[in-house]
Structures are given as structure tokens and as C-alpha cells.
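A single protein chain has been omitted from the complex, and every remaining protein chain is retained in its original position.
Labels A and B are assigned to the chains in the order they are written; within every chain, residues are numbered from 1.
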Amino acid sequence: MISQHLLSYLIFTPVVAALVLLALPNSFKDYYKWIALGVSGVQVLLLFIVFSSYNPGEFEGFHLLEEITWIDLNGLKVEYLVGIDGISLPLVALSVIVLLIAVISSWNVSDRPKGYFTLLLILNGAVIGSFCALDLLLFYLFFEFMLLPMYFLIGIWGGPRREYASIKFFLYTLLGSLLILLVIIGVYMSSYNGTFDLLELLSGEGNLANSVFDRVTPRMILGWPARNWAFLFLLIGFGIKLPMVPLHTWLPDAHVEASTPISVVLAALLLKVGAYGLFRVGYWLFPAEAASMSTLVAFLGMLSIVYGAMNALASKDFKRMIAYSSVSHMGFVLLGLASFTVEGLAGAMFQMTSHGIISAMLFLIAGVLYDRTGDRTIANYSGLASKMPVYTSFVLVGFFAALGLPGLSGFIGEIMVFLGAFRSDYIPGWIAVLSTAGLIFGAGYCLWTIQRMFFGPYAVRSEGLMQDLSMREKIMLLPLAILILLLGIFPQLLLQYINPATNLMVKIFGDHLN
Amino acid sequence: MDISTSETILYLAAFLFCVGFTVVLTRRNLIMMLLGIELMLNAANLNLIAFGNSSENQFFILFIILVAVCEAAVGIALVLRVYHFYKTSSPDQISDLKERA
Partner (left out) sequence: MTFVLLAIAMPVISCILCLLIPKRFMWLAPIVSTLLMFVSVIAAAVLYAKGWHVEVTAGIPWFQAGTSVIELNVFVDGLTLPMLSMVILISFLVHLYSVGFMADDQHAGRYFAFLGFFTFSMLGLVVSGNLLLLFCFWELVGFSSYLLIGHWRERPLAGAAATKAFIFNRIGDALFVVGLMITWQFSHTFNIPEIDNGGWISVAGLCFFGGVIGKSAQFPLLTWLPDAMQGPTPVSALIHAATMVAAGVFLILRIPFILVPGTATVMAVTGAITALYGGWKALQEYDLKKILAWSTISQLGFMILAIGAGSEQGAFTHLIAHAFFKACLFLAAGAIIHSLYHVAKHNEFDPQDIRNMGGFYKVTPRLFIATTLAIAAICGLPLFSGFISKEMIIVPMFRRALETGSFISWTYVGVFFVSSMLTVLYSYRLYVNVFFGPRATPYADLTPVPPVMQWPVSLLAILSLWIFFSWNAGGPGEWLAHFKAHPGNISVAQWHVIFPRATIIAWVSFGWTLLSIALGWYLFTYRKTKPRESQFDLDHVYDIAVLTPALRASDSLAKFDKQGIDTGLHLFAYSQVAIAKIASYFDKFVVDGSVSAIAWIARASGNILRHAGGGQVQSYLLWSAVTLIIFIFWILK
């Protein structure tokens, strides 16, 4: 019974809880966080049921499908269609875990807790929803629904320059959303039964002759096929969210201004929605165009890897450095997507989950220091290792995972992306080779930061009581560290879900490309 | 009742109505205006008699008179209150709701 609507429960539990929270009077102020925590607990339970009912060997397509016609006008059919495959399942799991940790991390929020937790819960539902949605319009709806809570969460509970950061974030992503919406409308106009069902659209049936995105006789816009424009628009739209150099400048500002839990959610989940969307919409609907532009995508991926890493090297702010490291790591996802090989795609998907965990950990680590002193300048700390040994151990795990040490999860994704990208027929080899510079710069910024902040004689040039991790902080960091280790040593835990799905995708892409 | 009688009564009623209406329009005293209204009411009662003198009508008129009494009592009470509050009973000087030009 419960398994029929499992995903809906997963998506709408937080939304319902948000409504309940809104209805509660202010005298229940101390219980808001418990409600949010309870919701996350329920989601973890549901996640267990999802995993137990998901058998990767069973069949390759989508599991736990739910399909209800939602809007059915003449020639416009929107469905409530949700389902997961091996690509979205790890991301859903990641979302549940990261959001649970975000709630724990928000435990001390005392400024307008009602609004805060309501927005967090709405964000929760929207993120999971967008990973599950298989109807284009439904996906877009969830995608947009994430935007507003995030805007307020940065703009109200952020740091000193929060208005600037949140407006920048909002405008950037809104621009991206508009481009995506344009393509969605075009897709709608080009299918003869007016469907938004991604599964139908993927199969390429329902192609409307002489429409904008006609597959058979391409329509030209400004001397370039309309379908190429569509993919470019999607690349820009989702690339903003990803973020892809040069559309990334909202990210460092947003991260620096956002509070710790919001940074965690932003880096671990929202960036993934961008990459996921690019794959699910861009690559599904326009595979041939994506293949023809693979060099561009891979080049942008390489640019993100190297450029992000170099910027991280130059950052003087701890959080800004981590933000740029996210840019660098998401570049691997682009590179993997562009490769059109099984290992490249699987590597990209693995990298998404792995980076979700690692970036969450890194931002929590930055948050620990910020909570103590309110200062994020790297130069103001030195020799923390002697004063905070437990903290230092977690920092080592986090940073070495970020620089891709074998045995930790970051390595698997990166190496698979490299292998796939070099082998790919769609990317020139030098792009993959140059991307390995990211490995060197990655080690550079990670280790240099550790050296400056943790080695040497103890000195802290800002006010604050420097003590080692509290119980709550350990509870947040430990599961992430364990996951990083677990996925690094037993990558098959995740790849057993990812591989069948990417195999299938590569097969389908191959059919489209020939 | 024959037609000539009823006609006479109608004339009387018209006369009474006119007197009442004139009183209401011209007098500058709320109590006098109230009296004028009473006259007009009774003229209407007479009209009712003139058009048909059934027992229902008579009963109805008795009822109206009764209500009119109550109404007059309430009216006079209101006028008294107004007089107490504004120290005047001229409607033209009671102008709180009027826009101050």
C-alpha cells in the first residue's frame, strides 16, 4: 500500500509539515525544529523503504512510477508523473541525508524560526520533487519552487551583504529559468499530442512535422538549427545552476553570505539539480545536438575545473575557497556528461553524489570556525591542529576527499570521468589531459589551506572561544565522513544503481545518434 | 360606504397629508417635524379606510396606530437626546457629518 505512493510521501511530507508549521502559533517556537527534524526522520525511514523496494537488477527503467493526469485541456496534457531510476535514486538519497544534516545544523537558529523552518521544509519538498519528476512541466515547477525559499533563506538569514548576494542569485537563476521555459514551450509546441511526459518525449515519438523542434527537417533560426539553440539555451539555463564558468559568479557570493546550513543545501543539492536537469532535459530531449556540442560542453567543463581551482587557490576567505572548489568539482560532471561513454556518465553521476557529501562536509567545517569566531579569513588562523585535534581529523578527511585521494569518494568519480572523457569519440583528447591540471591545483588549494590554518604554532587573530567539536557537530560530520570513506572503498554500493541506468542511456543515445 | 363619502374622506386625507408635509418642510423644530410626520401617517390611514372598510382593514389600522405611537415615543426620545447633546433641536445646526468646507 505504502509503496504505491512512496515518492509522493517523500515529496509531500515536508510540504504538509510546512503548512502545519505555518498554522502553529508562536508559542510553539521551540518545537519548530523538532517538527523539521521529525520530517527528516520520516523521510529517512521512507528512504529505507525505497531502497528495499528498488532492485537494480530487476529492470533498467524507472521504478516506483506514479502517474495521475493533472491538467488536461484540449491539446495540453500535464501529468503528475514521478519515478526514479539509478541516476535519480542516489540523488534522492543524498537529498534526504543532507537535508537531515541541514536541520541539525540549523538547531541554533533563533531569528524568526517559523519562517526559517517553513522555507527549509518547502525547499526540501521541492528538491526531492525535482529529482523525481518525470513530467517536464512538473519538473520545471519543482525547479522554480526551490528558487524562492532559497532567495529568502539567503536574503533574510544571511551575512552582511546578503541583499546583494540574494538578488544576484535570484536574477541569475531566473534568467536561466526563463531560457529553460522557452525550450519547454518549444517542446510542447513540437509534440502532436501536447504532452510533457519525459518518457514519451525521450522515445522521440510524437514528433510534430514542421514544428520548431522537428527532428526530421530541422527548422533554422538565425542560420542555426532550432534544436541546437534549444540545447544551448538549456546548457546556459542549467549551467547557471550547475554552475559553469563563466556563469558562476553568483555562487561564491551566495555561499559567503548564506548561513552554514543554507550553504550546505545550496552546494550539496541545488547545484546537483542543475546538473541533473541538464542531463534529464538537455541530454534526453536533444541527444544529437548535445553530441554535436560535446566539445563545447567538455571545454566548459575543463574551464570550470581549472578556473575554479585557480580561483580557490587565490581565495583569502575560507568559505569562498570552498565555493570555488565546488565550481571546480562540478566541472567534472560537465566533462563526464560530454563524454557520452558509460564510464564518463556513471562517473559524472557518482561525482554528483560524492561532491554532494564532500561539499556538505566542507561547508559544515567552515561553519564550525565561523560559529566560534565569526571570522572566515584564512590568514587569521594558524596551528588549529594542536588545539582542535578532532576537528582537524574531519578537516583532513574532507579536504583529502576534495582533492581526490583514492579510498575516499572523490577519487572514483574523477577517475571515471577522466577515463570516459579520454576514451570518448566526442571530445578531443587534449581537453581530458588538460583537465588533469585540476588535480594539481586541487591538491594545491586544499593542502595550502591546511598548511596555513592547521599546521604551525597555534595562533588565532580574532575573538572567540576556540574549543574542539561539540557533540552536535560531531553528529553532523561523522555520518558524512563515514559515507565518504564507504563510497570511496566500496564504490559499487552506488554504481550498482548508476551503471544499469547509464548503460541504458548510452544505448538510447546511441540509437538517436545513428 | 358610498363613493361620495369615500371621496370626501380622500380629500380630507389629501388635505391632512399636505398640511403634514408642509409642516415637515417648513418648521425648524424637530418636534414639530415629528408632528407633521404623524399627520402624514394618519392621512395614509384615512386613505386605507377610504378604499375599503373591511374588518381586516380596521384591525390593520389599529395595529398601525399602535406602532405609530411607539414610533412617536421613540422619535421623541431621540429628539430629547439630540437636544440634550447639541443644545438645539434645529436639524440644520446638527451638522457633524457634514464636510467642513
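As a working rule, a contact is a pair of C-beta atoms (placed from the backbone, for glycine too) under 8 Å apart; a residue touches a chain by one contact, two chains touch by 3 or more.
This structure is a prediction, so every number in the text was calculated from the model and none was measured.
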Hidden partner chain, touching residue among A:L208, A:L439 or A:L513: A:L439
Among A:I156, A:L181, A:L447 or A:I508, the residue in touch with the chain that has been omitted: A:L447
Hidden partner chain, touching residue among A:A230, A:V342 or A:L483: A:V342
Contact set of subunit B toward the excluded chain (per top definition): 21, 24-26, 33, 91-92, 95, 98-99
On subunit A, residues whose C-beta touches the chain left out of the figure: 168, 171, 246, 249, 252, 307, 310-311, 313-315, 341-343, 346-347, 383, 385-386, 400, 403, 405-407, 411-412, 415-416, 418-423, 432-433, 436-437, 439-440, 443-444, 447-448, 450-451, 454-458, 490-492, 495-496, 499, 503
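Everything that follows uses one rule, which is that only the chains that are shown with their structure count from here on.
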Between subunit A and subunit B, centroid-to-centroid distance (C-alpha), Å: 83
